[in-house]
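A short write-up of the structure that comes next.
Shown here: the complex without one of its protein chains, the others still in place.
== chain A ==
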Amino acid sequence: MVAMVNIPETAAPGDIVEVKILISHPMETGFRTGADGNLVPRDIIHELRCLYAGEEVFRAEIFPAIAANPFLGFFLRATETAEVELLWTDEAGQEHSERRTLTVG
């Protein structure tokens, strides 16, 4: 699954940095009728979490009302050089992730 991620590579201690992620995903609601007249099965992203230095700093539940290609942006405070990991769960319950290193100093 393709996702675009934007996290600054460096920050000064205490800086507020923006984390942005766009997941390429149709966000099929499960309420839509396909060409064959049957409902198209639901296929959405269910949850997105962000770990910073292994600790959860952000979590969002995502529902069918969210449009295709969910885009989330949020802020975190840069306190130490560590990995920022974004994890999200798809319809099958499988977890996907992207990691970036944020260097603080």
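In this section, a contact is a pair of C-beta atoms (placed from the backbone, for glycine too) under 8 Å apart; a residue touches a chain by one contact, two chains touch by 3 or more; residues count from 1.
What we mean here is this: contacts and distances are computed from a predicted model.
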UniProt name of the unshown chain, from "Copper resistance protein B", "FAD-dependent oxidoreductase", "Acyl-CoA dehydrogenase" or "Carbohydrate ABC transporter permease"?
"FAD-dependent oxidoreductase"
Looking at A:4, A:39 or A:53, which makes contact with the chain not pictured?
A:4
Sort through A:39, A:53 or A:68 and give me the one touching the missing partner chain.
A:68
I need the residue numbers on chain A that touch the omitted chain, in ascending order.
2, 4-6, 20, 22, 24-25, 68-69, 71, 73
